[in-house]
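Heads up, one of the protein chains got dropped from this complex, but the rest are sitting where they should.
By letter and in written order, the chains are A and B; residue numbering begins at 1 in each of them.
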Amino acid sequence: MSAAAATHAEAGHHDHAHHEPGFIEKYLWSTDHKMIGFQYLFTGMLMALVGGFTVYAFRMQLAFPGVAVPGYGRVTASDYNALITTHGSVMIFWVAMPVLIAALGNYLIPLMIGCDDMVFPRLNRLSYQIFLVSAVILMASFFVQGGAFGGAWTAYPPLSAKAEYSLTGTGSSMWLLAVALEFVAFLLGGINFVTTVMNSRAPGMKMFDVPMVVWMIIIASILFMASVGPLVAGAVMLLFDQNFHTGFFDPAKGGDPVLWQHLFWFFGHPEVYVVLLPAMGIVAEIITVFSRKKLFAYKTVLYTAVGTGVLSFFVWAHHQFVAGIDPRMANVFSVTTLLISIPVAEMVFVYIGTLYGGSIRLTTPMLWALAFIGEFLIGGVTGIFLGAAGADIYFHDTYFVIAHFHYTFFPIAFIAVFAAITYWFPKMFGRMMNETFGKVHFWGTIIPFNFIFIPLFVLGTRGDHRRIYDYRHFPDLMKAGMQDLRILATISLLTLLAFQVVFLVNFFVSLKKGPKASKNPWNANTLEWVAPSPPPHGNFPEGLPNVYRGPYEYGHPDRAEDYWPQNVEGA
Amino acid sequence: MSTAATLQAQREAVRRPVVPSAVLGTLIFVVSETMFFVGMISAFTISKAGALPGTWPVPGQPMLPAASTALNTAALMLSGVLLLVGQRLWAKQHAQAKFVVLAAWALGLAFVALQGREWAALLSQGLTMGSSRLGAFFYLIVGTHALHAVAALVFLGLALVQLFRGTLKGGLFFGAQTFWYFVVVLWPVIYARVYF
Partner (left out) sequence: MCGVGQADTEWAYIAMTAVLSLLPLGMMGGVAFWLYRRARAHALELEPHKGRSGG
């Protein structure tokens, strides 16, 4: 964090009109959307380290059961539960959400629509503060009696509701509290995003001139805000079950545990699209810039994203095929689940159409964007098997499921985020990142990533159950080669984690010593590249830009240059 | 002098919002809140439908006083209508506006007080959160609604103080009103669903 602070102290000199704010006012109490974006970004990166450490510990246990893990010690069964729960919740709620939506949304939206800040800057600051409190509560739960919550990130009752089952009474209440607070934080953020884009666009910027990533973040925020209510209601009920002896989900008191799943997945599945859409938007920005072509079918992508959002409210019960839901409902949800692959596939085709015939430049962000399309496709295709109720009964709770959703979430939460960071780094910090280090990090991440999860697909098809702490107790799951595959996955994970050091070094060294970035190092069209790098408080010191055209006018035949910024006048 | 002032001026010139930001923000918030309550009411509906015979309500535990709550409901509805009238009068800068809003606020307070009395009676008769699932749902849903009512009354009270001082701005009044209408409109749904 301090390295980022240093760069920003330099950036502050551009802005002589303001008084020099103190450290707290500038970095912790700021209402500037860029600073709040950085707060979310760095908190998210810190939490990613937590998520990475937990997966390291429990994968080591799975590959080498009973052996003390270097840097952690022996993983006990209850440790294992806490580790997988923390890994899941942290990676989704405290890494993917804050980085993709909150950090990039806060940083990019005002810059890309050409205004100086969010509509409700103080609400925005409050949003981050609530988020920070939620992260602190979650981390503090490791140190209470019984340790962190061990009921898996889906928190199914009665396991999560009763301390005598989960063995983590205080931890599970803290987990629920943290999740609920986090949602309040994103609710405030989402209100800000939608209102800002609606009311603060630069003059001349019409609905179809808004860059795709902004649209995607908006649609995702709307999905989030419309779906989160029932889960918060469920969280309150579960909290009461844990602490006030109510029996909402407790079968012993006549309660219905499936009811929790009903409320949880009503949010839980739109959530997938909440993080997917911004990632899709990032990729759209990057592939157009680095193939120097107009986005193929802008409006189609937009309508498809809206359609995906609508459909995402009708797929959630596919998580409950084996929970004893009505078979008629299972049929409907199978069909809708298979249907939703159509719009997503359509977006992928549109991106390939954009790439086709372009002058492709394989810079680091472009590599990440291309990898996103390929890797996410694998995640999407394997989802078809799980979406069909019949096949899901066989695959349910195996490592096939794990591999499937990691092929969707890893591209979303890491590949797309690395694409975004490497692409917008010059704008964010005013310096260029090192391309060689960037490419080493890229290959060092992508190759091990596939070597982690392809073995897990194989294990899953062989019936490897996902909620087992020590496979030595299950001879059927220790048959020829199965443990070898687990070891292969773990070693690939270690490789992947090791290569993240390259990224961190590149990030922090470039922050301090990278070559200075010009205003528009990638020759891109969108408005954030009109502002200085990094943009001062107020973003556009030469006045807010006027917008004359859409964001993707690359390679226009009448122009000498192959790009045509949105703010440049002329027919 | 400062770029900030120029920016501010330019921003004012540029922004002709279709809908004021405060309105749009409040609307989105109300949509989320609605989903929050719908989540609880759907859980209630499913639990009630799935309850085994003789557990909903548990014999020997008090019935919910649907009839006497009609009075509370009437007070709340009237409060909502009065606030609407107050808004109209205020927009026309009518001198009576503040008294109408005060009456709406007082009726809202009466609703919360009546609800409190009802809770005290039910608790003393042995209906608690732990005693039955009906009790748990009752206190959860009605209690959440009551919290919203109290919060809305606080905002409305702030607006009222400013109204009497003559310093009221549209933004606070609008937000407090929207929130209060939300509380008012939600109540009949809860009343019809939970009490009967």
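Quick note on the criterion: a residue touches a chain if its C-beta (ideal position, glycine included) is under 8 Å from a C-beta of that chain, and two chains touch if they have at least 3 such contacts.
Worth saying up front: this structure is predicted, and the values here are computed from it rather than measured.
From the set A:Gln39, A:Ser141 or A:Ser227, the residue in touch with the chain omitted from the display is A:Ser227, counting the whole complex. For the chain missing from the display, the contacting residue among A:His33, A:Arg125, A:Lys162 or A:His262 is A:His262, taking the whole complex into account. Although one chain is not drawn, the whole complex shows that of A:Phe313, A:Phe385, A:Phe437 or A:Tyr469 it is A:Phe313 that touches it. If you put the missing chain back, the residues of chain B touching it would be 16, 18-19, 24, 27-28, 31, 34-35, 38-39, 42, 45-46, 48-50.
Taking the complete complex into account, residues 198, 204, 222, 226-227, 230, 251, 256-258, 262, 266, 310, 313-314, 317, 324-326, 328-329, 548-550, 570-571 of chain A touch the chain not shown.
In this text, only the chains that are shown with their structure count from here on.
For this pair, chain A with chain B, the centres built from the Cα atoms lie 35 Å apart.
Every residue of chain A that touches chain B in the complex is listed here, in rising order: 15, 17-18, 115-116, 119-120, 123, 187, 190-192, 194-195, 198-200, 202-203, 225-234, 236-237, 240, 244-248, 253-256, 259, 262-263, 266, 538, 540-541, 543-544.
Per the touch definition, chain B reaches chain A in the complex via residues 1-4, 6-7, 10-11, 14-15, 17-21, 24-25, 28-29, 31-40, 42-43, 46-47, 50-52, 55, 129-130, 133, 136-137, 140, 144.
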